[in-house]
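Structure first, commentary second.
A single protein chain has been omitted; all remaining protein chains appear in their positions.
For reference, chains read A and B in written order, and residue numbers begin at 1 within each chain.
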Amino acid sequence: MSDPSGTTPPGTAPITRDEVAHVANLARLQLTDTELDQFTGQLAAVLDHARDVEGLDVADVPPTAHPFELVNVTRPDEVRPSVDRDEVMAQAPVAEDGQFRVPPVLGEAP
Amino acid sequence: MTATTTTASAIAAAVRSGSRSAREVLEEHLAAIEAREPELHAFNLVTGDAARASADRVDAAVAAGEDPGPLAGVPVALKDNLCTRGVATTCSSRILEGWLPPYDATVVQRLAGAGAVIVGKTNLDEFAMGSSTENSAFGPSRNPHDTSRVPGGSSGGSAVAVAAGFAPLALGSDTGGSIRQPAALCGVVGVKPTYGAVSRYGLIAFASSLDQIGPFANTVEDAALLLEVIAGHDPMDSTSIPRPAPDLRAGLHRGVEGLRVGVVRELTGDGIAPDVAARVTAAADALSAAGAKVTEASVPAAIYGLSAYYLIAPAEASSNLARYDGVRYGMRVDAPNTPDMNLATRTAGFGDEVKRRIMLGTYALSAGYYDAYYGKAQKVRTLIIRDFAAAYADVDVLLSPTSPTTAFAFGAKSDPLTMYLNDVCTIPSNLSGDPAVSVPYGVGDDGLPVGVQIMAPALGEDTMLRVAAALEATR
Partner (left out) sequence: MSDATLPDGWEMVVGLEVHCELSTATKLFCGCANRFGGEPNTQVCPVCLGLPGSLPVLNDAAVTFAMRLGRALHCEVRPSVFARKNYFYPDMPKDYQVSQFDQPTNVEGWLELPDGMRCGIERAHIEEDTGKSTHVGGGGRIHEAGYSLVDYNRAGVPLVEIVGKPDLSTSEQARQYVAELRAIILAIDVSDAKMEEGSMRVDANVSVRHPGEELGTRCEIKNLNSLRSLGRAIDYEARRQIDLIDAGDRVIQQTRHWDEADGRTHTLRSKEEADDYRYFAEPDLVPLDPSAEVVAAIDAAMPPLPADRRAALVQTAGVAGPIAAIAVERDLDGLALAAIGAGASADRVMTHIEHNLSDDAARDLDPERFAALVTMETGGELTATQAKQVLAEMVETGGDPSEIAAARGFEAMDTGAIESLVDEAIAADPAAWEKFVGGDDKVAGAFVGYAMKATKGQADGKAFTALLRERRAATGS
């Protein structure tokens, strides 16, 4: 789905296979080559359709993060019952000594 | 239809007065389920035993002279993305297969408090991503009017449950039309409330700024009854509007004399099948005959809704679904290290549509693309909100089709983009946060149900349902 005029603005070029592979990695998804091709085509089509907003002048328009504008929603600093550990650990794929067990992690957290 | 087409309002009244037992009502519905569920697959799980215990409790309360609640003995089906403690909640995904939540969603608690009897968890498109239930990991649901057709989605199972008489009420969730579109395709009433009117605590998130839980019912009055029970401020949800549940039934049948109805220009025309458009025209005429002032209205930015939605929703979803990593619950596919375990688990556990949206969303948020995609979409959202507000300066409610077509055949919309176009009429009100309802209004050329959509300004459910009820009365 390439832009026939050849003047695709930066940041709105159709998504490439490499970008799909990169994004899949960021999202911890592994794709086969066939899937990579297929998804690239499908995602490019969706993004291409989304280019209809390109022409809109939204420079002075503020973004909407919430449709209903609430502010300062908080709760008092009061202890409430925690959940039963057994009930939670029973759902763990692998548990040991009341903790969640995972294979080696490879490196420190960012 | 079966004998189970008594309304929820009637059932509740009968059970409360003691003239019918909750147990008897339940058995009737369980029998209906048994008869047609194998064919329709509305449910991922039927919770017969637990339902019987609930029904017995209701009957005991009535016998003891206690107030059993406004939904006493009414069977209710829950979309399987609503957390039910100790009861499997899968989102129709392999990655959550077998997961038992250790808590109930707020709406589930409210239903229990109202005396409702939960009969089961209904099928959906995986993680609520889809418009047909064809994306369910456990097989699609089928439209009761024609089983070769989809029921719509993502809350297809709930729509089927009500349309097929399995339960007079069901809950679904609506992010881009997932209650209204299946309601239209199955010929039932479906409501998406104002964003924040119903607590999302316990609704497994798809797109946080768009998701809302809402009712399916056979009548507008029943939908209003259910909405009254589940709506109202919840301190567990920061986005919950700080107001109590509204009274929606008091003025429901007041009629539409003098109300101004605007038919949305941008949602008629090319993208809409002629037989569907004809039903919207008929609805407009009927409302006019009933005393409403019907005019044309315009929401120009609505045509950009699809684009904005398919950037915002997947972006939020890509983040909301990151937690499914095989560490704490759900499926785990082992690997020598955790990153590879995450990779293997998510790759095996998610279906294609979910993967597609996660990648689309990750891309829209990624470095270098944020401004062009997600950032811009949030601004388009503002334009849509402004255009709706401008339209509502001149009308009280807006009218449009719910779905561009009647129910399509399985496999007919295999191309993702084609499938996304199903949501063109419903998406704008998800982006604006305003309420909307689909009311069944006749059939298309193929004899399949057509739904007509009524939209209202934020917190305008009472006016919106009043118009819906008036329309329903003209059928």
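Things worth noting here:
Criterion: a contact is a pair of C-beta atoms (placed from the backbone, for glycine too) under 8 Å apart; a residue touches a chain by one contact, two chains touch by 3 or more.
Keep in mind that this is a model prediction, so the values were computed, not measured.
When the full complex is taken into account, the listed residue touching the unshown chain is B:Thr362, out of B:Gln181, B:Thr268 or B:Thr362.
Considering the full assembly, B:Pro102 is the residue among B:Pro102, B:Gly255 or B:Gly271 that touches the omitted chain. Of the listed positions B:Val76, B:Ala114, B:Val189 or B:Leu203, the one in contact with the omitted chain in the full complex is B:Leu203.
Taking the whole complex into account, chain A touches the unshown chain at residues 26, 28, 65-66, 69-83, 85, 88-89, 96-110.
Residues of chain B that touch the chain left out of view are 81-83, 89, 91, 96, 99, 101-103, 105, 200-205, 207-209, 235-239, 315-316, 318-319, 322-323, 325, 327-329, 338-339, 342, 362, 365-367, 370, 374.
Keep this in mind: only the chains that are shown with their structure count from here on.
Centre-to-centre, using mean CA coordinates, chain A is 23 Å away from chain B.
Listing the residues of chain B that touch chain A in their complex gives 99-100, 102-103, 194-196, 209, 235, 238-239, 241-242, 303-304, 306-308, 310-311, 318, 322, 325-332, 334-344, 346-347, 350, 355-356, 358-360, 362-363, 366, 368-369, 371-373, 375-383, 385, 415-417, 420, 431-434, 458. Residues of chain A touching chain B in their complex: 11-12, 15, 19-20, 23-24, 26-31, 39, 42-43, 45-47, 49-53, 56, 58, 61-68, 70, 73, 75, 83-84, 87-88, 90-94, 100, 102-106.
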